[in-house]
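Have a look at this one before I ask anything.
Removed from the display is one protein chain of the complex; every other protein chain stays in position.
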Amino acid sequence: MSKPNDEQLQMIFEDMVIARTQAGRLWNMQRQGQVGTIAPIDGHEAAIVGAVHALQTESDWVLPQYREPLGLRKYGPEVLDAFMLYNLGHPLGGHIPDPVKVVPSQISLAASIPHAVGLAWGMSLKNEPGVVLVFFGDGASSEGDFYEAGNLAGVLKAPVIFLCVNNQWAISTPTNLQTAAKDFSSKAAAFGIPGVTVDGNNPSLVYEAVSEAREHAVNGQGPTLIEATVYRLGAHTTADDPTRYVPAEDLSAAQKNDPLLSLLQELKNKNLWSDDKQEEVEKAALERLDEAFEKAKNTPLLTDSLLDHCFASDTSRLARQREQLSRSMEKSHE
Amino acid sequence: MSKPNDEQLQMIFEDMVIARTQAGRLWNMQRQGQVGTIAPIDGHEAAIVGAVHALQTESDWVLPQYREPLGLRKYGPEVLDAFMLYNLGHPLGGHIPDPVKVVPSQISLAASIPHAVGLAWGMSLKNEPGVVLVFFGDGASSEGDFYEAGNLAGVLKAPVIFLCVNNQWAISTPTNLQTAAKDFSSKAAAFGIPGVTVDGNNPSLVYEAVSEAREHAVNGQGPTLIEATVYRLGAHTTADDPTRYVPAEDLSAAQKNDPLLSLLQELKNKNLWSDDKQEEVEKAALERLDEAFEKAKNTPLLTDSLLDHCFASDTSRLARQREQLSRSMEKSHE
Amino acid sequence: MSEKTSELSMLEAINETLHSEMARDDRIVILGEDVGRNGGVFRATEGLIEKFGDTRVVDTPISEAAIAGSSVGLAMAGLVPVAEIQFLGFSYQAMHQIAGQIARLRYRTQSRFEPQITIRAPFGGGVRTPELHSDSLEAQFANIPGLKIVLPSTASDAKGLLTSAIRDPDPVLFLEPLRGYRGIRDMVPDDEHVVPLGKANLVKKGDDVVIISWSYQVELSKRVADSLEKAGISVAVLDLRSIVPLDIEAISQIVTHCGRVVVVQEAPETGGFASEVIATINDECFWSLEAPVIRVSGFDVPYPVGMLENLYVPDEERIRLAVLKSLEGS
Partner (left out) sequence: MSEKTSELSMLEAINETLHSEMARDDRIVILGEDVGRNGGVFRATEGLIEKFGDTRVVDTPISEAAIAGSSVGLAMAGLVPVAEIQFLGFSYQAMHQIAGQIARLRYRTQSRFEPQITIRAPFGGGVRTPELHSDSLEAQFANIPGLKIVLPSTASDAKGLLTSAIRDPDPVLFLEPLRGYRGIRDMVPDDEHVVPLGKANLVKKGDDVVIISWSYQVELSKRVADSLEKAGISVAVLDLRSIVPLDIEAISQIVTHCGRVVVVQEAPETGGFASEVIATINDECFWSLEAPVIRVSGFDVPYPVGMLENLYVPDEERIRLAVLKSLEGS
């Protein structure tokens, strides 16, 4: 029942291919100085896309960490559009428009976990349907925010899904230095909620786990902690050199488990995928990325953006600063 | 092996009686305005004293929350002396002198848990024998500090004992609103360390659990989380009115389980305690308290205390403030 | 609207305001430690859980970061959280959520989400609390853009400003002086009472010197001003009411008028908000100053234990000496 059917699996795979393809292009764009620091999605596609496809975009919120945006295609083109603005350092990169139920990336590790709990809690107070899914890494799980929020959610029975994407690394820190816990899902015991570890390279298993957690949550039974185990196939970010610390043999073992490889084989066997299809999807993915990039580059940057949106309306201090700013810009253009 | 023998049990009971007796007197002193706010120990004696008697005072550190000091008699008279200064609001109340391995009360809930981990870690780096025991409440366990420190200790295998005194209440908040976890010791799973819940009304069981945790720690096997379940028999503090929220029937049930009652009976049956002994111990306890109180009242308060001990030596700003202070005190005495 | 008033303590005024705002706006949710069944450790939230139920008045676990952090989520859901941090000193536990998240929610999402969040917290000395209960941290928050910081000094303002704070679309830190909870009583309008944020209050006119202050120190400043008046010295008292927004105009006006200024704060001197007041005066009306501004502050040490408290907290005598010193300087 909660397993994806063939059609869904095909859509999941398509989104995975798109994410991987766009990630590759973005990496190159970063190398050419066209965009800022990027945290590649490579190796995380099955966990992210599989989870998102188990959600209802009209009712369910997604709170990503920072590695997920390319995997959130199901939530609509606005996510990529905002992400490209974000990658340019444009203020509108933080504005994913209503009604898209996706929150922008969170840099402060684990800080969005209590937001997710509050949002889920608020939705249930308002008798709104739906759940909240929050992504975070194995590293982020060491922050107090994760625990405080998990514990609070357990008490409130808030309809929230905690999805820990354990990619074995937090920058250079391996999981055995991150925690002595048996696995990350066993931390659920601290909150009195169910915890489950799934193979995050298998999108069906992730889909299934999220579907069940969703059922559980909408039935008023509260949160679930899911750990999806994957392996970070790339660098932490474009600023990182993983050869300093990732054992080469671990990486090559992980590459053999690349989530795209086994699913590709499975779908091909079922005649649900072909090389032509692959080529077509990749081409469209790149076109879509280029389009979003162009759109982002052409989004005007207003000088006012610096001081807007701090408060709903200017304080007298801000009004003075606004004057100073325009005066100093005039002077420097003199 | 790790159970207290009769003699030890008698000493434990003596310390419990002393704590209870002194607590009663302190409560009255607070009511008469002689000392500041007090957090009574009533109901927690077996858990605290039982734990402390399983430690080696020469090598093992104790970090109390704020309810424990009267139960730490085993660590020497300096603890009570400092506690009385603390209750007067004297700065030396925070100074328990070397070599007494007790840290002053911690008001910021759970904040001393990472200190305990760092101290234990430091001791093992220096190859010092001994362990660190940190007390905290069921309420404090909801703070991020508890989880971050517990997780770190698990990774480091630091020789630390986390002793959660679950007295069923955090001021007015009952444990079912504090956490949905099965019990507080099950939170140990989040750290990959052993967790055990013991009846904190039975000092032998607490002694045993702490002894085992101590063995475990000194053998390099790392931390243990112990939950000692008790019932807060008094108010949260002298500023609290528990009749607003503690169900009367729960309280009277707990009073029947008063940790002093059953042990008294047991020791009497074994001819290890008598009414005379009881009277004698109580009398000595009060004399000791009065003595500490007198000593505290006679400890001079230096005006310099306000600005001393912030830094090892004055900054020029502080030197200016020191002058200002003495000038304004002169002027106001003019 | 009627003009009826009743004499209330600041605590009663706050409690009454929470009652009336919750009745007015059913999006309001109260959360915090012991705010429900116990009615708050000072009784500020007394009676709310009985009236509005335990889904709108929520006793949370002892997790300040989760209280602040879940408030972000509640606001995202369209609710209006009014959170209590039991003592301001424990807002440090939530600093990454208050400074890193709440204060930035509007800016980082370019107003997709509205942070209509109020955080109430008591603070300030004079009542011999244990450590971290009394510390005046307002200046540390004032340097965090995106937060409004409101500090009433009367019961009437407590009502009027708390009403504005809760209705304000921006996050407001509402700081309540422990000494004022029962120690301050004045006439409070019975009906809806709204005091806009960012308007200082010239609580006493005067010509020779102005004392600028906020929170409980306004009370002390008024007493000093009144007593000096009898000695023929005309002392104005300006209550800032909020330090963000800061009423720069009101400061300018009265400083220009008096030419001499004393700023009183309970916080440590270095980096206290008095410094910002002085810097603002320097910016706006430097040439009106007839003498250096005098600061009266706590000292540059942690808030001390009970026996040292009276030495630490500015008292009437220290304020009086500062006023006299300001009159000397020329």
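Just so it is clear, A, B and C label the chains in written order, and each chain counts residues from 1 on its own.
Following the convention adopted for this analysis, contacts are C-beta pairs under 8 Å (C-beta built on N, C-alpha and C of every residue); 3 or more make two chains touch, one makes a residue touch a chain.
The structure presented is a predicted model; accordingly, all values stated were derived computationally and were not measured.
Of the chains on view, those touched by the hidden chain across the whole complex are A, B, C. Among A:Leu9, A:Leu26, A:Ile96 or A:Ala140, only A:Ala140 touches the chain left out of the display. Across C:Gly146, C:Gly160 or C:Pro177, the residue that sits in touch with the chain not pictured is C:Gly146. Here the missing chain is touched by one residue of B:Val196, B:Val218, B:Ala239 or B:Cys310, and it is B:Cys310. Touching the missing chain, out of C:Ile254, C:Ile278 or C:Ile319, is residue C:Ile278.
Contact residues of subunit B toward the unshown chain are 91-92, 94-98, 103-104, 108, 111, 113-123, 125-126, 128, 132, 144-145, 148-149, 151-152, 155, 308-312, 315-317, 320.
Along subunit A, the points of touch with the absent chain fall at residues 36-37, 66, 86, 88-91, 93-94, 107-109, 139-140, 142-145, 170-173, 177-179, 239-240, 244-245, 301, 303, 305-307, 310, 315, 317-318, 321, 325, 328-329, 331-332. Panel shows subunit C; residues 89-90, 92-93, 95-96, 99-100, 103-104, 107-108, 131-132, 137, 139-140, 142-146, 244, 246, 267-268, 270-276, 278-279, 282-283, 286-287, 289, 291-293, 295, 299-302 of it touch the chain omitted from the view.
Here, only the chains that are shown with their structure count from here on.
Separation between the centroids of subunit B and subunit C, computed from CA atoms only, is 35 Å.
Each of the following residues of subunit A touches two or more other chains: 144-145, 148, 151-152, 155.
Subunit C has residues 60-61, 63, 65-66 in contact with two or more other chains.
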